[in-house]
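As you look at this complex, bear in mind that one protein chain is not there, while each of the others sits in place.
Residue numbering begins at 1 within each chain, and the chains themselves are lettered A and B in the order written.
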Amino acid sequence: MKIVKPQPNNLGPVGWIWAGNYKLERYLYILHRITGLGILLFLVFHLTATTFFRIQGEPVWNAAMSFLSNPLFKAGEYMVAVAFSFHMLNGFRLILQELGFLMGKPVPPIYPYSDALRRKRRWTMAMIGIIIILCLIFFYDLVLGGWQ
Amino acid sequence: MRRYTYLWLMQLITGVLIAVLLGIHMVMQHLDKILPFFGVNLNDPTSWNSMIERSRQGIWAGIYIALLAVVLSHALNGLRNVILELTPSARTQRVVTGSTLGLGIIIFFWASYVPIALLYH
Partner (left out) sequence: MKEKMEQIKFRVQRYNPEKGDNPHFQEFLVPCSRGITVLDGLIYIKENLDSTLAFRTSCRMAICGSCGMLINNYPHLACHTQIEEFCAKKLTIKPLPNFPIIKDLVVNLVPFFETHKSIKPYILRHDSEEMENPTAEFCQSHEVMESFLQFTYCIKCGICVSACPTSASDKQFHGPQALAQCYRYCADNRDDGEPERFPVVGTDHGVWHCHLAGACSESCPKGVDPALAIQLLKRRLVSRGLGSKGRPKATTAQPPTQSKPKVPYPEFTVQQDK
């Protein structure tokens, strides 16, 4: 009998971007990863601007600030503020749930099955509510300053 | 085994510290149009004069250096975890760990030199 080598069948990192039919918590995991990497990318630019441009004196700084007051960059800064508020609040929820505080006790499985994350959905919804409030506050400030 | 537990706990603790320090930074930079309603007046934090003011005060240099330390450790540890999930070989894992550590130390010393040097300008 011929020995066959099984064909590898891993889904791979595509699960970091798209999750098909799965529910809310899996998409929160995807967003947490994307916002984290996005803030890291922003950090690289931010550190170069505040160190290299800062140390070279006022004219370089003002030139850089006028270049960055383009509305496209302002929109980018707003996205960073949104990403930060999502990552922070989801991080708080993950700290509490991964240490077992907001998860409740194991329950003997009786059909229809539910899991701890679904039973404690209200905390997740409260967290999303606070994120939306923070995003609105940042947006209000952006509008009040005349997009400055 | 304990080493990995403490690394994960460090992610949590730096996360909470970032929430406090970066919260102050964000409120100062982004919410300066709303804060006058609460009685706090900041005079346009991104202007050159306001920055000169802040760079003279030791407490702002301290806050910026602390923020830099926790942000670098949290972000580079997270990046290392994401890269390790792709399961490279053992040698690549050591290279990734070493290079994130090295990068973190270099960036920390460079970017904290700036506020300290400006203190004595």
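Everything below uses one rule, namely that contacts are C-beta pairs under 8 Å (C-beta built on N, C-alpha and C of every residue); 3 or more make two chains touch, one makes a residue touch a chain.
This structure is a prediction, so every number in the text was calculated from the model and none was measured.
Student: Among the options A:Ile39, A:Val80 or A:Leu94, which residue touches the chain absent from this view?
Tutor: A:Leu94
Student: Extract the touching residues of subunit A with respect to the undisplayed chain.
Tutor: Subunit A touches the chain not shown through residues 2, 4-16, 19-23, 25-26, 29, 32-33, 94, 97-100, 103-111, 113-118.
Student: Over the whole complex, note the residues of subunit B touching the chain we left out.
Tutor: 1-2, 4-9, 81, 84-87
Criterion: only the chains that are shown with their structure count from here on.
Student: Please work out the Cα centroid separation of subunit A and subunit B, and write it as a whole number of Å.
Tutor: Centre-to-centre distance between subunit A and subunit B: 17 Å.
Student: What residues of subunit B sit close enough to touch subunit A in their complex?
Tutor: 12, 15-16, 18-19, 22-23, 26, 30-34, 46, 48, 51, 71, 75, 78-79, 82, 85-86, 107, 110-111, 114, 117-118
Student: Once bound in the complex, which stretches of subunit A touch subunit B?
Tutor: 13, 33, 36-37, 39-40, 43, 47, 50-51, 54-55, 58, 61-62, 65, 77, 81, 84, 88, 91-92, 95, 137-138, 140-142, 144-145
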